[in-house]
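Note that this complex is displayed minus one protein chain, with the remaining chains in position.
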Amino acid sequence: MQGWAFQGTKVSATDVRNGISSIESTYEELLAAPGGIDRIRALETEGVDAAIIGCFGDPGLEAAREMVTIPVIGPGEASMLLAAQLGHRFGVLAVFDSLAATHRTQAFRAGVLDKLCSVRGIEVPVLELAKEPGKTFGRIVEVARMAIERDGAEVLVFGCMSMSFLDVAPRLSREVGVPVINAAQAALKAAESLVSIGLSHSKKAYPIPPKMRGTLAASKAG
Amino acid sequence: MQGWAFQGTKVSATDVRNGISSIESTYEELLAAPGGIDRIRALETEGVDAAIIGCFGDPGLEAAREMVTIPVIGPGEASMLLAAQLGHRFGVLAVFDSLAATHRTQAFRAGVLDKLCSVRGIEVPVLELAKEPGKTFGRIVEVARMAIERDGAEVLVFGCMSMSFLDVAPRLSREVGVPVINAAQAALKAAESLVSIGLSHSKKAYPIPPKMRGTLAASKAG
Amino acid sequence: MQGWAFQGTKVSATDVRNGISSIESTYEELLAAPGGIDRIRALETEGVDAAIIGCFGDPGLEAAREMVTIPVIGPGEASMLLAAQLGHRFGVLAVFDSLAATHRTQAFRAGVLDKLCSVRGIEVPVLELAKEPGKTFGRIVEVARMAIERDGAEVLVFGCMSMSFLDVAPRLSREVGVPVINAAQAALKAAESLVSIGLSHSKKAYPIPPKMRGTLAASKAG
Amino acid sequence: MQGWAFQGTKVSATDVRNGISSIESTYEELLAAPGGIDRIRALETEGVDAAIIGCFGDPGLEAAREMVTIPVIGPGEASMLLAAQLGHRFGVLAVFDSLAATHRTQAFRAGVLDKLCSVRGIEVPVLELAKEPGKTFGRIVEVARMAIERDGAEVLVFGCMSMSFLDVAPRLSREVGVPVINAAQAALKAAESLVSIGLSHSKKAYPIPPKMRGTLAASKAG
Amino acid sequence: MQGWAFQGTKVSATDVRNGISSIESTYEELLAAPGGIDRIRALETEGVDAAIIGCFGDPGLEAAREMVTIPVIGPGEASMLLAAQLGHRFGVLAVFDSLAATHRTQAFRAGVLDKLCSVRGIEVPVLELAKEPGKTFGRIVEVARMAIERDGAEVLVFGCMSMSFLDVAPRLSREVGVPVINAAQAALKAAESLVSIGLSHSKKAYPIPPKMRGTLAASKAG
Partner (left out) sequence: MQGWAFQGTKVSATDVRNGISSIESTYEELLAAPGGIDRIRALETEGVDAAIIGCFGDPGLEAAREMVTIPVIGPGEASMLLAAQLGHRFGVLAVFDSLAATHRTQAFRAGVLDKLCSVRGIEVPVLELAKEPGKTFGRIVEVARMAIERDGAEVLVFGCMSMSFLDVAPRLSREVGVPVINAAQAALKAAESLVSIGLSHSKKAYPIPPKMRGTLAASKAG
């Protein structure tokens, strides 16, 4: 992601405890979340300016925001809000159709459910996305066309970080004629923007868990 | 809960690994969820007919449904759907105001957001609810009146299992003049109803995580 | 319906004055409603614990709730709320396409319109449903598949009591792979649950008609 | 109403079988509807151009439209659609607060629920509205001010035909500074407009009940 | 339009400064609006009772209402509200598909977005609509059928004044079996109705621009 950053931004990738090989269900999101939050808490202590969750499903997004004060960016949320700025209706190119409800709930939480007109899975497991890039891209083009022609999508979002790292958004965009959002880029720009402005999430929206109020405050003051 | 069951129903309470003392935030829901799901998977293997999650916030509800085929009941979801049957607008008496967004997302997931007109916290920590029952009840009455008079609630829901176990729903109902739903009872009746009819959740809605399809199916067939 | 009941529940069917042979329109719902409400009022006087309206369209549901204090169950409402618990999107298998708006208004009233993704008629008149059961079932399967494949239904509801009494929900479910709700069973379980918990509809939501407040109260006290 | 009509329009009031003295609940709406529909069917046979239901609650509106082909106007629906044209948010001055859900369902059916921001009852029974006109008007002004100041209403609708016949809409409008809609006038203008254009309700939306298709068509052709 | 008016109504068409040949985009709406508003202000001074904007897109509707006190009718808004009265779901036959978002925003503003189920363009430029009327009508029929059969439209609206002036609504209605609304007629009836009742738009909804409050009031008083 460093190559996509503004001058002056330093991007680091970091592993999480109990990280799992790929996340393709609500269950796997739940497994991945606690370790991710621990890592974000540690990063805040280390002085990092903002944290980006490494999965489009935004596992642990609200919970992480409760536990830290630096901006925590969910790539799914950031991508959907960016998509909302580029057109009236957007579609998510998901890994699997079975993730449709998850992405719909994400859109509800982001507040842009009204603009989400399509969620279609390419039905290629995350770990196989990069195995046969040509075949994967062909499948992506096929599903993208359905999202545009049948569902009316005017903007498309890659519903997966691994799909985003294939770095084929510009190519897909030329192929199908609508803007395509790379979720990793969307998340990075959201993080850089918030840090640049000096804004973070509302603690009224994501409050410290009541029984930790004293200790968390103390640890930050200490 | 046994006392609330239909004849023939056997209710057991069971602890979960890494269970935490009380759940009052999204973060704590996340911590509690994985252990709860493991327990539900084990219960399914043991031949249990249905499982009820032990927290109104329904931690791990969707994920658990992905991993098992028996009905998994979320007390929050069950209570909200029951409330929707008793009136046009219902209110949730939450533990804390800070849980309002969480309960709103639950209502969205249950599909009854349009009927949720009020979420108000009584601002008494879960572990203190039973310490001074008279004081707690007084606070509940006060908040219930605000939900009815200011927000238009026609039905109320106890937004917490521990609040439900105080078993004061009938008393509150007499006091404020609207039906009050005990979340534990709502969940039990939902579980008994599904088992009686022989229905469970749609696997099209809560599919097995793709990479576990073979093994989970095998373990069930085995 | 007795065979579907919990132990201890006694179910009786009862005719209504001016009952009509079948209800397939808003007009016929209106004709059927007053007699049904009279009957429910009489049943309340006789000491019945709860009443179930005998038509999926829930004719007279709100009005009956205004006139009595026992739970009055609408099979349509009960089925839709149950469907909302089993998946993200449900479809109604209606008698006729021409009832789509009626079922949509029911879903609005139940509060779960957001989850209703499909209403499709099988176009077999109510009185002919049982004449050629094989042909009817074939038609039901065909329409169910359209609801699932074209409209995304994850759960199906039989939009008619007579369709429910064919008792083919489990068979259809096996055939098409999603849960299918028998409206009569859904209504029965809702009634049993409310009686078991000791809850009824909110009189704030369904108040006694103002000019009857004195007399109705008196007759109940008398 | 004749005085409010365009030149060339003839307005007649007509009683209905089983008409009741006043309608202040869903139950009373149901009692009044069948007689009203019979009357409208007779009027169509007599050659009337359009029919207006005599109650703001629009009892039997959909059912009547199923049974005839002339325009049937509901004063509630017509008033709400007119209100939607005059501002962003409108309020209904209802007879009783207990009718709020009924008026909300009307707004849903009319399609303008998003613009309904207030339903407040004046709590004066229909049959007493005209007894002390000064006192009634004072109460109306008081409730109107709350609708405007607390709920943000920019337009008001008299939620009752008897309230409309007091003919105080212009006076109230001068008093509170927003347009006030007389439901009887709104209904009359809707009827005159449809007749003038030669339009009536969609039979795709309000189809003849299936089992009457042959006979109703025959009786019209006969 | 004079031929469609009630007895006693005088209709005049009037050109506007900087009027453009046809309006087929948001950009052209913006160009047309200021001249239209100037004209409406002049007409108010001349004593006209109501003004109708000459384009289905309602360019300048809100702004004009801010500047005058006579009723200003938008044909798009008036047509959509009329359509809402004739069925549960309506479709707009637009000039171009590319106007879909514009018409959706109009429906949102009118308050009837929930009933708008279809916007489909006939893809014939406004200035060519009348060139080959037979071919245009054929294209309209084709698109109308798609709106009805694929999108479920029960009522259709001509999304263009020039399409309305072809005066083929009754013919299309006979062809496709649903009511078809001529936007010019809908606007005329709305104007006549408001003038007849003595109502105009809420100045609380469309207030005079703050910095003009003194002068506009003065010029009206003067």
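A, B, C, D and E are the chain letters, set down in written order, and residue numbers restart from 1 in every chain.
Please note the rule applied: contacts are C-beta pairs under 8 Å (C-beta built on N, C-alpha and C of every residue); 3 or more make two chains touch, one makes a residue touch a chain.
In this text, all values refer to a predicted model and were calculated from it rather than measured experimentally.
Considering the whole complex, the residue from E:Gly19, E:Pro34, E:Gly152 or E:Pro170 that touches the absent chain is E:Pro34. Contact with the undisplayed chain is limited, among D:Arg39, D:His88 or D:His201, to D:His88. Touch with the chain that is not drawn comes from one residue among A:Gly47, A:Gly134 or A:Gly198, which is A:Gly198.
Contact residues of subunit E toward the unshown chain are 22, 24-31, 33-34, 37, 60, 62-64, 66-67, 96, 98, 101-102, 105, 108-109, 125, 205-211.
Although one chain is not drawn, its touching partners on subunit A can still be listed: residues 4, 6-8, 77-78, 81-82, 84-89, 108, 110-115, 148, 154-155, 170, 177-179, 181-182, 185-186, 189-190, 192-193, 196-206.
Note that in this section only the chains that are shown with their structure count from here on.
Here the chain-to-chain distance from subunit C to subunit D, counted in touching steps, is 1.
Computed centre separation for the pair subunit D/subunit E is 25 angstrom, with centres defined by C-alpha atoms. Among the residues of subunit B, those in touch with two or more other chains are 88, 108, 205-206.
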